[in-house]
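A single protein chain has been omitted; all remaining protein chains appear in their positions.
Let's look at chain A:
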Amino acid sequence: MSPQHPETAPALVVDNLRKTYGNGVEALKGISLTVQQGDFFALLGPNGAGKSTLIGILSSLVSSTGGDARIFGISVNQQRNEAMKLIGLVPQEINFNQFEKPFDICVNEAGFYGIPRKIAAVRAEKYLKELRLWDKAYHQARELSGGMKRRLMIARAMMNEPRLLILDEPTAGVDIEIRRSMWHFVSGINAAGTTVILTTHYLEEAEQLCRNIAIIDHGTIVEDTTMKRLLAKLDVETFVLDTAEPVSTPPTLDGIALRRVDERTLEAEIARTHDLNSLFAALSAHGITVTSMRNKTNRLEELFVRLVEGGRNGAKEQAA
């Protein structure tokens, strides 16, 4: 492919990327995907799918065994340094020196990118404040809580003001309030023009934040589409219904599978083509009053499980 201009090229083009580790594990089996400039992109997949391997290759920590990736048109293989200038990385594992202070960690990080100390000090203060770490700026990093450490890695990744921010499970083990504040921060960064790639196992997070999505499993892309289109694929939804009175045997309804969970709880699997009004009408007709209703799982989660499990079963059948 011909080199593209950094201003117009996609933020990321992954081209038939492969990785076989030294121990023989084939973590990526030739994957391709494109992330447009300004996108908020979800990279999802079960444990061991190859997400961190892909991110490792993009940040040059892992060397690919085939294919290439281009960051704003710049090849990671051929122009590593130029490509790295454009990336900010929040890795999955804590990787700063625990004996250093957050302020120094951020200022040094900027130094590695060639940013003079004066400018770096201003930026460090700005981002540590935005991530609500300023009161810890001069404490040893090991004194930070787990959630603070994750935020510190986000602040650090912002020091070179990257055009592409890659977050590998930034919210793992982070409480809901802090997670929300992280979402707020990252959404703001994205709104200001930074392209964001997010890996997470909290699917409601991906559903809320991301516009486009790729699902990777066993080193291959099993889905690469927009969030809207993916959610539209969900043909059946499962609702949990709480009833006013105990229900001994759930009625049989047309096109709706009803299951009794306990005395006052029912589960209803409804095809998307079916409307909910008919469900309530049918239940009323059987003398059942519904007091509350919720989705059994988040919609994306339901899809995710189907996609990934579908892939697994398919693979098993092939193997058999």
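Here is the rule we go by: contacts are C-beta pairs under 8 Å (C-beta built on N, C-alpha and C of every residue); 3 or more make two chains touch, one makes a residue touch a chain; residues count from 1.
By our rule, contacts and distances are computed from a predicted model.
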Assign the chain not included in the display its UniProt protein name, restricting the answer to "Copper-containing nitrite reductase", "NADH-quinone oxidoreductase subunit A", "C-type cytochrome" or "Transport permease protein". "Transport permease protein"
Which of A:26, A:68, A:82 or A:125 contacts the chain that the document leaves out: A:82
Kindly state which of the options A:62, A:172 or A:231 is in contact with the chain not pictured. A:62
From the list A:30, A:67, A:111 or A:251, pick the residue that touches the absent chain. A:111
In the complete complex, which positions of chain A touch the hidden chain? 21-22, 56, 59-63, 80-85, 87, 89, 91, 93-99, 104, 108-109, 111-116, 156
